[in-house]
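First up is the structure itself, then whatever we jot down about it.
All protein chains of the complex are present and in place, except for one that has been dropped.
Our next item is subunit A:
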């Protein structure tokens, strides 16, 4: 075993100090009838060399973006990651440190998280950001919980039907068993119908959850929808794409009360869906109702500026069943990746990435629409980097044909369950174009699909 130190001689010496005669007798408090009494049936141990060969073999059985071009979206995106991100996140001082409860021994993590909070506030225009939650989908549930606390309305939340279907499912898992009604306003035409949203709202609604750009990639009337939420005294929760804020209006600018996002785009690899990064920001007036960890600036006993875990009275290790949430970890290492990514890009870089995504996605959409049998699902709707197409031969046909040519598109819309799904969802496929995609790739795909 490569990670154990004590030699048999040392073990004997230690047992003697303890005053027992064998390792086995250290387990005397486990009653014998509860002992397993046989070895665990798990595969035999492998040396590092064998393990590497084994895992490499398993990895080679997967087909990833190294062998096909990724144009997939649906909440996880193949953005470029500068080398410096891996370099910093790979430092043992960051990834092998614990939650910074001992501030004197953790100023590095604490200041980094404080800067992460600051960077996300600058990106979103929001007052306060916490030190991250699990991922995008659970952020929606946490924002609904928080909205219930703030508004003291516990029985009803409204979601736009253009919210990621898996986010909707997570919210339903978290809320419906509490007898909180989760109302989904069906999205029939690629973006919310403000009149339908207005009709779904009432004075008992805790919040309206908007995704902008939405699951189909198109832009919502986020400002107008926020006004509708406020008209009923509900909070406006906006789930945004962090990259899009390089060019789009920020949630803080149009009055969102809570802004949430999946932060994977900010320097974290796809890694089959996790770990990702839940970004969670809100207005200052709600900060004491906020879930998750918060880092604050203060001074030490010598008056020196320093950083600590702040407002811990909200958290479960203090408040137990009265805590603002049960979350006791953050996504520290992923938050560090996002901080390094945003620092490298700066205000100019984030704008360039957003513009590249937007320009290339529009080129791709135009070109794909020239393929016979393929049309944009929502040709009239403005979009950012992702869009839906439908294929007259069926979604499977399109995905298969693209795969054969070396391109992964998707997900297909029929994979998800929708309330009142329009007919064309059956043949719909999402296409996401990041700054990494080139004109030549897009042209090759289009040529292959035309063949």
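Worth pointing out:
Note that contacts are C-beta pairs under 8 Å (C-beta built on N, C-alpha and C of every residue); 3 or more make two chains touch, one makes a residue touch a chain; residues count from 1.
Operating definition for what follows: contacts and distances are computed from a predicted model.
With the options "Electron transfer flavoprotein subunit alpha/FixB family protein", "Formylmethanofuran--tetrahydromethanopterin formyltransferase", "Iron-containing redox enzyme family protein" or "glycine dehydrogenase (aminomethyl-transferring)" in hand, the undepicted chain maps to the protein name "glycine dehydrogenase (aminomethyl-transferring)" (source: UniProt). In the complete complex, the residue from A:225, A:238 or A:308 that touches the missing chain is A:308.
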